[in-house]
Structures are given as structure tokens and as C-alpha cells.
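This part shows chain A:
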Amino acid sequence: MSWITNFLTSSLGKKLIMSLTGLFLIVFLVVHLSGNLQLLYDDNGVAFNSYAHFMTTNGLITFLSYGLYALILLHAIQGMVIAWSNRKGRSVNYKVGNTKSNTFASRHMALLGLLVFFFLAVHMGDFWYKMKFTDQLMLVPVQGMDVEVKDLYARVDAAFAVWWLVAIYILGLIALALHLWHGFQSAFQTLGLNHKKYTPVIKGLGMIYSILIPAGFAVIPLYFFFIK
Partner candidate 1 sequence: MIKLDAKIPEGSLAEKWKKYKSSIDLVAPNNKRKLEVIVVGTGLAGASAAASLAELGYKVKAFTFHDSPRRAHSIAAQGGINAAKNYQNDGDSVYRLFYDTIKGGDYRSREANVYRLAEVSANIIDQCVAQGVPFAREYGGTLDNRSFGGVQVSRTFYARGQTGQQLLIGAYQALSRQVSLGNVEMYNRHEMLDLVMVENKARGIVTRNLLTGELKSHAAHCVVLATGGYGNVYYLSTNAMNCNVSAAWRAARRGAAMANPCFCQIHPTCIPVSGTYQSKLTLMSESLRNDGRVWVPKKMEDVEAIREGSKKPTDIPEDDRDYYLERKYPAFGNLVPRDVASRAAKDVCDEGRGVNKTGLAVYLDFEDAIHRYGKAEAYSAGKDSEDGELVRKLGTKVVEAKYGNLFEIYEKITGDNPYVTPMRIYPAIHYTMGGLWVDYNLETTLPGLFCIGEANFSDHGANRLGASALMQGLADGYFVLPYTIGSFLSKEIKTPAITDDSSEFKRVIEEVKTRLENLLAVKGDRSVDSFHRELGLIIWDYCGMSRNEEGLKKGRKLLKELKKEFYSNVFVPGEMNEYNPELEKASRVADFFELGELMIVDALHREESCGGHFREESQTEDNEAKRDDENYTYVAAWEWKGEEEPLLHKEPLEFENVELKTRSYK
Partner candidate 2 sequence: MNLKLKIWRQPNKEAKGKFEVYEVEATPEMSFLEMLDVLNDQIIEEKGNPIAFEHDCREGICGTCSMVINGQPHGPMGLTTTCQLHMRHFKDGDTIVIEPFRATAFPVLKDLVVDRDSFDRIIQSGGFVSVGTGQAPDGNSILIEQEVAKDAFDAASCIGCGACVAACPNASAMLFVSAKVAHLAYLPQGQVEASKRVKRMVHQMDREGFGNCSNTYACEAECPKGISVENIAKMNREYFSSVIGSQKK
């Protein structure tokens, strides 16, 4: 099996891992956002809470979620390792930096990734951890279900009343947007999908995606802070 290790430790193999995990996370974000947008229903959290209950108790989802966490960690750790070894590619830096030949996002993928990761830690600590591993959340009955579910909606409502937490979310999402701005099309390039006809479409989609998805997420804290 040495060909696999050789492959995965080669420069292109490492890139491939980044690309595939990145694309998976891109898909995940869409799923995650579509679920979370239920927070905007004006139903005092009924829809969201039952969705949250389903997502945390369903065996298959739980199983998949551990896969997701593993991939996030793989993407993050691999990214850090690559960034670290890339620094060794140039031991002495230029006196004059070059900002003309590439974008801010592409130059700072590792930093942006790190910011997103910290944001993720805050985010999961606040909701996921409290939901899964503590009894801090109140139990509420939900119409049409025979068990009481944890009131994550109330937790969200409470969290997004705190201005600095909202600020962290907005900043985290801006970092995510920049990370995606470069990452989306980059993932395709790494897979070898560079095509005179299709690459412009991919690039266009990437730009739309990297604005719409983080903006969609950002609507939630802003909605709770300002409107609710």
C-alpha cells in the first residue's frame, strides 16, 4: 500500500485532500444554512427546535456528523501543515512584498482558515456543546411530538442579544467569505478542472456562493440582535 502513502504525502496528494475536504465542507455549509434559516420563522422556535432535536438524536445524522468533524479537523490540520511547510519554501522574505499579482484572500488562506476555525470553536462551544453535553437548555414541548426537546432556539435568542458575540459572528463570517472566495474555485483547479469554457462559470459560481452563504448565515445574528 506504499503507493497510497506516497501519493497522500506528495505535494499533489496533499492538495487533493484539501480540495476534496473543502468541497465537502462547501456542500455542508449549504445544508447547515438551509436548516438554520428556520430560525427566521416567526414561530417561537417550534420548527427550529424540532429540526435541532432531529439532527442531534437521529443515529445516522450523528454518525455522519462525526465524519464531518473529522473532515473539518483533517482540512484544518492538513491546511496548517501545508502552510507551515510552505513557509520553509522561502527562508528569507522579500523586503518589498508583492500584492499586485494575487488576491488578499489567496495569500492569506491559512490565516483566514485559522480565524474560521476559532470562530467555529466559539460557535460550537456556545450551541453544539451546550445542546449535546449539558443540561443548561430548558426542555420545551413541541407540537406533534411526544417528547420534550431542548430549547436551542431560546439559547440562540439569548446569545445573539450579546453585541460582542454578534460581532464575533460577523467577523468570523467575513473570514469565511474570503476563505471561500479563493477556496471555491481553487478546489476545482486542484482537481484539474480548468477548462476554457467551464472555468469562468465555476469562478462566477464561487463568487456568488462565497457572498451568499456567509451573508445568509450573517442574517441570523443580525436578525436576532436588531429585529427580535
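Going forward, a contact is a pair of C-beta atoms (placed from the backbone, for glycine too) under 8 Å apart; a residue touches a chain by one contact, two chains touch by 3 or more; residues count from 1.
Quick note on selection: all candidates are chains of the complex that A comes from, given by their letters.
Being a predicted model, the structure only gives us computed values, none of them experimental.
Trainee: Going by the contact definition at the top, pick out the neighbour of chain A in this complex from 1 or 2.
Mentor: Chain A touches candidate 2; the others do not touch it here.
Trainee: Which bits of chain A are touching candidate 2 when the two form their complex?
Mentor: Going through chain A, the ones touching candidate 2 are 2-3, 7, 10-16, 82, 85-103, 106-107, 109, 182, 185-186, 189-194, 196.
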